[in-house]
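First, the structure itself, so that you have it in front of you.
Every protein chain except one is present and positioned as in the full complex.
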Amino acid sequence: MVDLSVSLGGIRLQNPVIPASGTFGFGHEFASYYDLNRLGAVCLKGTTLHPRFGNETPRIAEAPAGMINAVGLQNPGVDAVLQKEVPALRKVYAGPVIANIGGFSVEEYAACCEKADRCPGIDIIELNISCPNVHGGGMSFGASAKDAETVVKAVRKACRKPLFVKLSPNVTDIAEIARACEAAGADGISLINTLLAMRIDITKRKPVLANVTGGLSGPAVFPVALRMVWQVYKAVNIPIMGMGGVSCAEDAVEMLLAGATAVQVGAAGLKNPFACLEIIDGLPPLMEKLGVTKLSDLVGAAHQSY
Amino acid sequence: MVDLSVSLGGIRLQNPVIPASGTFGFGHEFASYYDLNRLGAVCLKGTTLHPRFGNETPRIAEAPAGMINAVGLQNPGVDAVLQKEVPALRKVYAGPVIANIGGFSVEEYAACCEKADRCPGIDIIELNISCPNVHGGGMSFGASAKDAETVVKAVRKACRKPLFVKLSPNVTDIAEIARACEAAGADGISLINTLLAMRIDITKRKPVLANVTGGLSGPAVFPVALRMVWQVYKAVNIPIMGMGGVSCAEDAVEMLLAGATAVQVGAAGLKNPFACLEIIDGLPPLMEKLGVTKLSDLVGAAHQSY
Amino acid sequence: MNKGIYSIENTRQLAKNTFLTRLAGDTSAFCAPGQFINIALDGFFLRRPLSVCDWDGEGLTVIYKTVGKGTKALANLPAGTKLDVLTGLGNGFSVETSGLRPLLIGGGAGVPPLYGLAKRLIGKGARPVVILGFNTAEEVFFEKEFAALDCDVTVATVDGSYGKKGLVTDVLPQGTTYFYACGPEPMLKAVYDRADTSGQLSFERRMGCGFGACMGCTCRTKYGAKLICKDGPVLEKEAVVW
Partner (left out) sequence: MNKGIYSIENTRQLAKNTFLTRLAGDTSAFCAPGQFINIALDGFFLRRPLSVCDWDGEGLTVIYKTVGKGTKALANLPAGTKLDVLTGLGNGFSVETSGLRPLLIGGGAGVPPLYGLAKRLIGKGARPVVILGFNTAEEVFFEKEFAALDCDVTVATVDGSYGKKGLVTDVLPQGTTYFYACGPEPMLKAVYDRADTSGQLSFERRMGCGFGACMGCTCRTKYGAKLICKDGPVLEKEAVVW
């Protein structure tokens, strides 16, 4: 028997495969598809202090080997999430739950994380610092090490649960930002969020997305995500949740070798609702082929000679 | 008859389709494939002051809808390029020639551009500021607005031909860097160079590329490139050569609508040696479908309502 | 929702840029006309959503306009090609409230789901009145098929080259008990504005998943934000906000 388990900030996951935030609703909606308890963890839709409608539609555009979304953090607000969605998920799922928290100011992030921290149904907090910073001129908190440090410090004070900071890939130096988050007290790093992208409808001569730009994800971004996981693994000593284009067991292993302790699966699960399950089922035979019995032995293993 | 011509820094191109630097050698090697005079312009392999072997192999890795290269600017040095390659190209090709100049210090860039500037066979200089800056700690000159400004200013003094600066996409704020280049005297902006990426061989548990990381290009990066062309078009008043994943006439038009005056075609031409030709041939029927007679009318046209 | 492998039995052209494809495979996930399927196509990341035109125990038909690269690729696939398809998506039309003389209004690519709807309305004893709107004669399809169901069919073309000249709203009949509409949004809006009965309207949105996971297809309604792929594509007239 192979051992698929990994440990994230002290929380044991039976396997490292997690549906990515924003691509699996609040989880319970999909309990009729398969037993959610097969998953390594569930990551909830990005949640903000106040309810949000999100952007106007079209919110989705196609891309080569990927998709662009501009959902804009549609969610019913943290209170509704904690009072309705998390309990609904807990009825059908007993494993680790990751709350993904968005915000537009340091205070908002801190207030929202504090609420999530107090909710017994939640095990890990993932701080999404890719949202535009209203006080900082519209660039995201994830765009600079200084802003990242500020928000992580404030949130760290407000929460005791394992805190993962989810980084934006749209930066010059991802390692510097990861280091700032570690210094500010993060227990782990999640990466990558989507790559800023757009499409234009050549017949209408205007952007496809109502929001003009959106975030690219899916297989197209995998080599960029892998590189960032590699760089961040070198830069910090806290665990990494790797994501960006993971679509099969081979991709998951590649992410682990680059330094991820667990992987999140986004776009692939939108195309194939059973993607996470198929990745989990694909790991044991792949491990056998690779001669590995303990999956966690692969974490960062490609760094050995570098 | 539709009009495909565009103007780049005062140079007229009969059409906007140009093989991208590093993906078409020095041009003349492909004269037996088709009449090079059909092209809008030819962009030469990146050239440095001194000859370079480049990186060790493997230099190529596969990616979903794209490829990763770590060639590392293999070239015979500027003197050999100007004395052998440009004359060889000039024997078979009469249109505009773009020299792509790389370097590792301000002095090297300036010296190399000065030579290219004096060569009568060259019409436009494209300054590739994505090379690692040896004096600035290994980040590329294209990674910060300040460094970009410094090198462009120095090169501007050394050359009178139209000067395009080719930007790296691996930055937080591409518009800021483009503005710095414009302020420093650039006549145009080329973008994007490749996205920093990597792959790991899961059997060998080590990076596929000898150089560990490389640059992602091809269709996968198209939506990111398009977004950057869009942003830079808003930020500057100089023309843009757009590239990154352009593979068909539709892509070329999408780039033009985003703000590019011309497009370069890299990875697509490596997969299909006739890609540039097929794009050029695809433009007139597409223009007819779109009801356009003058292609240059499309440049930036998607910005009209934004 | 079901995910399965479906085999193309045949594809035939019905009208200009309009094709009908029959897929063989499991249809147990369908429970109402107006539901849709989401087809994965080689070379495209996102699936293509298409309303089910009709289905039986062995398979289903879709009818689609070749508007872009994906639908063009689909129309060119040879018989026998295996496709990865999600079926039974969305809520579909409810036939409970139709009354005896429901009005079915379809515009262009919105016509197909009305066929499966008409069949089921007739099955429960209603006699649908059908209005099909197209731009021009060469785009007209399925008039005969609706007539064969013994529906009362009117075709309208914008340029008058076939049937009545004008928009579907120019030829609305009197005395219908309820309406069902599917077509481009301006048509839906016009129908909504002119309707003197209650009814249901089927909407389209660009979709990231088709089964409620991405929130890509959100639509404002009187009852809050709804997902076109899951709470729709059919909305009650009373819920619609323009």
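Going by the order they are written in, the chains are A, B and C; count residues from 1 in each one.
Here is the rule we use: a residue touches a chain if its C-beta (ideal position, glycine included) is under 8 Å from a C-beta of that chain, and two chains touch if they have at least 3 such contacts.
Here the structure is a predicted model, which means the values were calculated and not measured.
Enquirer: Which visible chains touch the chain that is not shown?
Expert: B, C
Enquirer: Consider the whole complex, including the chain that is not shown, and state which of B:L4, B:L44 or B:A65 touches that chain.
Expert: Counting the whole complex, the residue in contact with the absent chain is B:A65.
Enquirer: Of B:S7, B:Q74, B:S105 or B:S296, which residue touches the hidden chain?
Expert: Answering carefully, the residue with contact to the hidden chain is B:Q74.
Enquirer: Since one chain has been left out of the picture, which residues of chain C touch it in the full complex?
Expert: Chain C touches the missing chain through residues 42-43.
Enquirer: Pick out the residues on chain B that sit against the missing chain.
Expert: 22-25, 29-30, 33, 45, 53-54, 57-67, 69, 71, 74, 208, 218-219, 267, 269-274
Convention: only the chains that are shown with their structure count from here on.
Enquirer: Looking at which chains touch which, would you call it a line, ring, star, complete or other?
Expert: Line.
Enquirer: Based on CA centres, what chain would you say lies at the far end from chain C?
Expert: In terms of C-alpha centroids, the chain at the greatest distance from chain C is B.
Enquirer: Which chain has the mean of its C-alpha atoms lying nearest to the mean of all protein C-alpha atoms shown?
Expert: A
Enquirer: Where the centres are mean C-alpha positions, what is the separation of chain B from chain C, in Å?
Expert: 46
Enquirer: Take the average of all CA coordinates in chain A, do the same for chain B, and state the distance between these two points in whole angstrom.
Expert: From the centre of chain A to the centre of chain B is 33 Å.
Enquirer: Mind checking the centre-to-centre distance between chain A and chain C? Centres are C-alpha means, answer in whole Å.
Expert: Centre separation, chain A to chain C: 36 Å.
Enquirer: Where in chain A do residues touch two or more other chains at once?
Expert: 61, 63-66, 218-219
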